[in-house]
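Here's a structure for you.
Complex shown without one protein chain; remaining protein chains in place.
Letters A and B mark the chains as written, and numbering starts fresh at 1 in each.
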Amino acid sequence: MNPTVLSENVNVKHVQETSLPLRQNWPTVVKRTVKEYYIYFVLAFVVVVFSVAKLDEVALFERGHFLSPDNIINLLRSAVPILTLSGAFTLLMISGYIDLSIGSAMSLSAVVFALMVLSGFGFLFALIVTLIVGIGMGILNGYLVMKLRITPVIATLVTLSLYKGIALLIVPDGLSAIKGNAEHPMPAWINNYARQDVLLGLPLAFYVAVLAIVALIMVQKKTILGKYAAAIGGNPTAAALSGINAVLIVWLLYIIVGFFAALAGVARASFMSLGDPLSGDGMELAVIIAVLLGGTAFSGGEGSVAKSVVGAMIIISVTVGMLTVIPAYWQTFAMGSVLLIAAALNHYLQEELKT
Amino acid sequence: MGIIKQVSRKPSFGDHMSNESFITLLMIGVLFVLFSIAAIFVPNFYQPQNMLNLITNNWFIVIIGIGVTFLLITGNFDLSVGGVIALTGVLAVYFSQTANASQNELANGLGLPYGVAVVLALLGAMSIGALNAFFVVRLKVPSIIVTLGTMMFARGIAQVITQGAQRNTSLPSEFGLVGNLALPGTSIKLSVLIMLILLVIAFIFERRTAAGRRTYLIGANADAARLSGVKVGRHLTVLFIISALLAGITGILLASEFKAGVSSRALGYEFDALVVTLLGGVSIMGGFGSVLGMLVGALILSVVTSAATGLLLSPDWQFTLKAIAVFIAIMAQGFALSRRKS
Partner (left out) sequence: MEVTENVLEIRNLVKDFPGVRAVNNVSFDIKRNTVHCLVGENGAGKSTLIKILTGAYNRTSGTTLLNGEAYNPHNPREAREKGISTLFQELNVVDQLTVEENLTLGMEDTTFGFLRKTDKINKMISVMNSIEPSVRPWQRVSTLSVAQKQIVEIAKAAATESNIIIMDEPTAAISEREIERLFTIIQRLREQNVTVIYISHRLDEIFEIGDYVTVMRDGKHIDTKPLSEVKDRAELIKMMIGKTVFEQYTPKEETAQEVVLQVRNLSNHKLKDISFDVRAGEIVGFYGLVGAGKTEIARAIYGADRYEGEILFNGKKLQPAPDKAIAAGIALVPEERRSQGLFTILTIRSNVPVMNLEKISRHGFINSAAERNITAEYIDKLRIVTDSAEKEASKLSGGNQQKVVLAKCLFADADLLMLDEPTRGVDVGAKSEIYSIIRQLSYEGKSIMIFSSELPEIMNLCDTIYLLFDGSLKATIPNGDDVDSEQIIHIVTGGE
């Protein structure tokens, strides 16, 4: 083409965009840093508060103090279910979906596991059967949400009721849980998994939870599944254009959540030596709080398994620590307040610190 | 102007019926079928007294169902209603218990006159609604998360006031009145009458008022509603407060009926309220549903649970039955609507 034709028309006025995103000013850097690390400060703050709270009565690290070895071991043992669950739940939230049935799924798994053990099956067999049940629950959730296209909240609220109902039905009438009695006692070894000291005073269940966390951090950072979850939650259109099968991926995430809910249920049943059909009640709330504290976006696309774990530690520290300071009946109020604060904080971090 | 007249086909049955009415009719049909089945298998099911019970037994679910229905029509959840019922009941008791009555902390209240206590307790309920609205409207947090939080927050306050149990002593005699009052010559409670009155008001609100119409507009298309001059945030705020107020009224009535403020009152009612709205065809996608449908949903739930009891199924069956009923309802409604459209 002939360039001389153009010469008089080249002076086109276009939008003068001055904002170069790579050039950051100081406040942005500070904001980013706060957003990145605030959760560790929150955890540190919580620990310090409970450490100082009763210093007039108990000396630092002494028996009964928040930071005493006993208390720390107790804290970590009770953290096992939420630690087991929060990682998988985070991945699901990153993909923009939610599963409110995890608490019930955990209860049902605990009941199934206790029943298997009581019926005379060995640990490994009972564990495998329970995990298969968990996978089945994940398959059902995924089917309702991804295949039948029922809104995730509704679908999983309904399965919440379903799994809880089945757990209640499995427990014989007149009993509140699957447990042993005089002529048919629960084998004592059921306790080993979640109570027996394996290393540093902590049981196998704890190390399994740690392993689960490490595995899920790897899944998020190193595998195609973690990447696709973020893509689906971040920009579903772009994900579809790139050939990502969102139905398959999210369904798989629901199954993973179901699997870990079952694992958490096994830990709970082992810890309590019985299968309580209500033992997982409220777990969905605790996990949601942990994940929100960890900064995972409501709308998906963004989040971190590692930070959800820190969020989970905050929740557990608050619940365990509070018991040393105030009566147990403050628990619900505290959890509700923490959830609202976490939601507000999460909103602030997502919206106000967007740049 | 020359008018181009379309050749209009002869309208067939149901053509001009709205989809809401269509679904409500469908669910009435389901109700009828379920009732017939239950009447065949369950002894004494069709007795007048039992049928009356079916309508009156679930009055509290229907009352909170009204607020939940309107919020669901706008595309929002309210899971805080159960907690608000407990909170209001406990507050009403605490406010009207005699001050310094005994050594027992749980017997000491504020000694306010009953009327004042009720009003203050209802204000407490409404402030939970306002809290919901603040988080949903101003902070744009999804309603499901917010109301899960306020569910615990409200119940938590109730537990703190009752130290995790209940308050039921040193109450004035008029405290137990409204909840136990029966209509002259019948066994029908005042609470049921209140439910009916609230239903009528809700029905008129839905069908006849501009505010009722705006509720649907927000659910159908919130952007278009704003551009059409609807004050979306203010409307949602009012609806959240109304929902909490209805839960508060329920809480007052239940506390009066049992002459106690129990912190574990109404556990899981938020789920039942959601179940009856879903059974009644209200859609979370927004802009769709009706109070009448919710009432039919409540009756279906009544029939199912009562038939289960009649068949000597253990109460443990209720969670499973509710879940299955909702699944079937959602699938059937979706299927029926898609067939109707084609």
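Rule of thumb we're sticking to: a residue touches a chain if its C-beta (ideal position, glycine included) is under 8 Å from a C-beta of that chain, and two chains touch if they have at least 3 such contacts.
The shown structure was predicted, so the numbers you read here are calculated from the model rather than taken from an experiment.
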| item | value |
| --- | --- |
| Touching the absent chain when the full complex is considered, from B:Ala220, B:Val238 or B:Ala336 | B:Ala220 |
| Residue, one of A:Leu175, A:Ala240 or A:Ala328, that touches the chain absent here | A:Ala240 |
| Touch list for chain B against the chain that is not drawn | 1, 3-4, 6, 8-9, 11, 15-16, 18-19, 208-211, 213-214, 216-217, 220-221, 223-231, 287-288 |
| Touch residues of chain A, complete complex, unshown partner | 1-2, 5-6, 9-17, 19-22, 222-225, 227, 230-231, 233-235, 237-244, 301-302 |
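The definition used in the following text is that only the chains that are shown with their structure count from here on.
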| item | value |
| --- | --- |
| Chain B-facing residues of chain A, complex | 98, 144, 148, 150-151, 153-154, 157-162, 164-166, 168-169, 171, 173, 285, 288, 292, 298, 327-337, 339-340, 343-344, 346-347, 351 |
| Residues of chain B touching chain A in the complex | 77, 131, 135, 139-142, 144-146, 148-157, 159-160, 162-165, 263, 271, 274-275, 278, 284-285, 314, 316-324, 326-327, 330-331 |
